[in-house]
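The complex is shown incomplete by one protein chain, all other protein chains being positioned as in the whole.
In order of appearance the chains are A and B, and numbering begins at 1 in each one.
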Amino acid sequence: MKWRKSGYRKSYSDKIFDIVNLLVMIILLFIFVWPLWFVVIASFSDPNQVWMGKVVLWPKGFTLISYEELLQYKRIWTGYANTIFYTVVGTLVNLAMTVCGAYPLSRKDFMPRHVVMILLMITMYFSGGLIPTYLVVSKLGLVNTRWAMIIPGAMSVYNMIVTRTYFMNSIPSSLQEAATLDGASSFQYLIRVVLPLSKPILAVIGLYYAVGHWNDFYSALIYIYDDSMLPLQSFLRDILMSTKLTLNNMSGVDMATAAAKAQLAQTLKYSVIIVSTVPVLCIYPFIQKYFVKGVMIGSVKG
Amino acid sequence: MNITAKKESFGARLLKNMRKNWILYLMITPVLLYYIIFSYVPMYGVLLAFKDYKIKLGILGSPWVGFDHFQRFFSAYNFKRLLMNTVGLSVYGMIAGFPIPIIFALMLNYLRHRKLKKAVQMVSYAPYFISTVVICGMISIFMSQDSGIFNVIRGFFGMEPVDFLAKPEWFKHIYVWSGIWQGMGWSSIIYISALAGVDYEMHEAAIVDGATKIQRMIHIDLPSIKPTILMLFILQMGGLLGVGFEKVYLLQNSLNRSAASVISTYVYEVGLVNSDYGYSTAVGLFNSVISLVLVVTANQLSKKFAGESLF
Partner (left out) sequence: MKLKKVIALTLTAAVSLSVLAGCGNGEQPSSGNGSSSNKEDSKGNAGTDGMLDSVSFPLAETMTFTAVSGMNGDYTMTDNIAMQKALKDANIQIDFTNVLHADLGEKLSTMINGNNYPDIFYKSCVDADKYGIQGIMIPLEDLIRKYAPNLTALLDERDGWQYITASDGHIYSLPQVDLPGVNRPAYWINKRWMDNLGLKEPTSFEELYEVLKAFKEQDANGNGDPDDEIPLFCNSWLNPFFLLQYADFPNTGKDGIIGGELRYVPATEEYKEFLAYATKLYQEGLMYKNSFTVSHDEQAPMGQSGDVLGSFFDAGAFLTVGRDHDEDYIALTPWADCLDLSAGISGGTLTISDKCEHPEVVVAWADQFYTEDGGKLAWMGVEGETYQYNDEGQWEWILDKGHGEDITTVRASSALQGGGQGHPSVQPRAWMEGMSASVDPDEVYLNLQRLKLIEHGQVPWPRLTYTEEQQKELGTIGADINPYVDEYMAKVVTGEYNLEETWDEYINTLKGMGLDRLEELYKGAYDAAMAR
C-alpha cells in the first residue's frame, strides 16, 4: 500500500499532527468556553458594567440581584414545570414513533419501504401551511390542551432517517438471519437485539428531540392560550421582547409598567439564560455516559 | 390479461409479505396515520397560494386569483436581492459549515488526551442549547464597536475598530460563523458516533503497515463514514432556501439591511402589515418547489457519483 514509508517519517508526521491537533483543540476549547463563561459572569455582575464592556474575565460589581428577582418571578417556575413535562413526555413519544418508523423501513424484507420512504420525505419539503394544520389540530380538539405540545410534533422524518441509516449500517444483517433461525419474531428481534445495539443512536436522537422540546415556543405560540400551560420559552420571549411592544404605544399612560418591564428584562436577561440552559447542559453528561457505553456494546459486534 | 396477472401476483406477494412481517406493518401504521393526518390532510392548504383567502368563505370557498400572488412576489422590487441574499447565505453557510463538523470529529477522534477530548466534546455542544434570541444578544455584545472583544483584539494589533454589524459586507460572515460556532459541536455528534463504529481491525492493520494518522483518516475513517456524510449532505441541500427567519431578523439593522434581507424576513415585513395568508403560502410554495428540486438533484448526483442515495 502507498503508506509503506520509513518508520522515522511516520512517527515524525504523527507527532506534528498530535501537537497541531492539541493546539487547535485548546484554542477551540477557549472559543467555546469563553462566551459561555461570559454569560455566567455577566449574570453575577452589575448590568450597567456589563453593557459598558467592563466585564471580561471576572464578575464586576458582584451582585445576586438578578437571581433574587428571578426567584420572585413566579411565571418562570410554572413555565419550567410545563417545559419539563413537555420535554419528558414529548421525547418518549418521539422515540417510540421514530423506532416504529425507522425499524420497518430499515428491513429489506418490508415490501412497501420505498413507497413509504418517499411519502415521508415529501412531508419534509411540502406542508399545507399554518392555517390548514391549525384547522386539523383544532378539529381533533387538541387546541389549548397539553397534547397540542406533543402530538403535532410527534416525530421528525430527518431523525427517523438518521436512525434508519444506523439500523441498516451498524447492525449486521447476519444477526437477523441468526435470530430468525432461532425462531425469534421480528418484534423479539427488535427488542432483544436491535434496540440494545442502538442505544448510542437512540441517546443522540433522544437528545435532539429533547432539546427541540426544551427550546420550542412555536407550538405554544400557535396552540396554547392558557398561560398556566405555557412553556418556559414563551415567558422568556415575553420578558426579552416586551420592551419593544409596550413602547410602541406612545400614549404613554403605562410608562411605569413599561419601565419596570424594561428594567426587569435588563436584570433578568443573563440569569434567565443560565437558569433555562443549565438543566439541558446538566442532563447531557448522563446521556453521554450512556452513549459511550452504547458505542462500546456496538463495537463488540465481532 | 398480462397486467391483471401481474397485479394479482403483486397483491399476492404483498399479502404474503404482510402475513409474514405483520409486526412491521403494525409498527408503521401509527407513523403513517400521523403523517396522513398532520401532513397530508392539511396539504390542500397549498390551494391558498392561488386564492384570495377569506376567513368566512374557508379555504375551499375563497375566490381563485390564479398566479397573482406569484406575480406580485416576482415583480417586487427587492425580489432579486432577496433571492441572492437567501441563496448566498445558504451556500456560504454550507460550504463553510458542512465540512467543519466532519473535520472536527476526525481531529477529535485522534486526540490523545482523554480528559481534554471529553472537555472539548462537552463544551462544543453547549452553544446549541442556547436560544437564538440569546445568541444574537451575545453577538451584538461581542461585535460592539466600543467594547466588543473583536475590536479589542483589532486594537491590540493596531487596527481601526470596525462596526461589524453596521457593514453589509460583514453580515454574511457574522451570520455564518456564529452559526458554525453554535452548531459545529452538535453536528459533529453524528460523525463522532459514526466514527466510533469504524472497525478497529482496519486501523490495526493500517498501523502495522505504518500508516500515519492523516493517512488513516483519509483512507479509513472518511470512507467509513461516507454514507452518513452523503445522507446529511442530501438532506441539507433541501434547506438551501430555508434561511431561518429569527436570526436574520434579530441581526438586521438599517445599515446592514441590503445584505440582511432574505425571503423569510420579507414575508414577515409584508405579512406584518397585512397578514396575507394567500401571499405567504405562495412564497412558501415557491420555496418548497425549489427545495424539492434541490434535494432530488443532490440525491441523483450522489447516486451517480458515489453510489449512495436516500431514495
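Criterion: a residue touches a chain if its C-beta (ideal position, glycine included) is under 8 Å from a C-beta of that chain, and two chains touch if they have at least 3 such contacts.
In this text the structure is predicted, and so the values were computed from the model without any measurement.
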item	value
Option touching the unshown chain, where A:Phe38, A:Tyr67, A:Tyr86 or A:Tyr134 are the choices	A:Tyr134
Hidden partner chain, residues of subunit B it touches	53-56, 58, 72, 76-78, 140, 144-146, 163, 165-166, 253-255, 257-258, 261, 266, 269-270, 272-277
Residue numbers in subunit A that touch the chain omitted from display	47-48, 50-52, 75, 130-131, 134-135, 138, 143-144, 220-222, 225-227, 230, 234-235, 237-238, 241-263, 265-266
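Here is the rule we go by: only the chains that are shown with their structure count from here on.
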item	value
Length of the line joining the C-alpha centres of subunit A and subunit B, rounded to whole Å	15
Subunit A - residues contacting subunit B, complex	1, 3-5, 7, 9-10, 13-14, 17-18, 21-22, 24-26, 28-29, 31-33, 35-36, 38-39, 50, 52-54, 56, 97, 99-101, 103-105, 107, 109-112, 114, 116-133, 135-137, 140, 151-152, 154-155, 158, 160-162, 165, 169-170, 185-187, 200-201, 204, 207, 211, 214-215, 233, 236-237, 240-241, 269, 273, 276-277, 280-281, 284-285, 288, 291, 295, 298-299
Contact footprint of subunit A on subunit B as seen in their complex	13-14, 17, 20-21, 23-25, 27-28, 30-32, 34-35, 37-46, 48, 53, 59, 104, 107-108, 110-113, 116-117, 119-131, 133-134, 137-138, 141-142, 144, 146-149, 181, 185, 189-190, 193, 196-197, 200, 206, 209-215, 219, 227-228, 231, 235, 238, 277, 280-281, 284, 288, 291-292, 295, 310-311
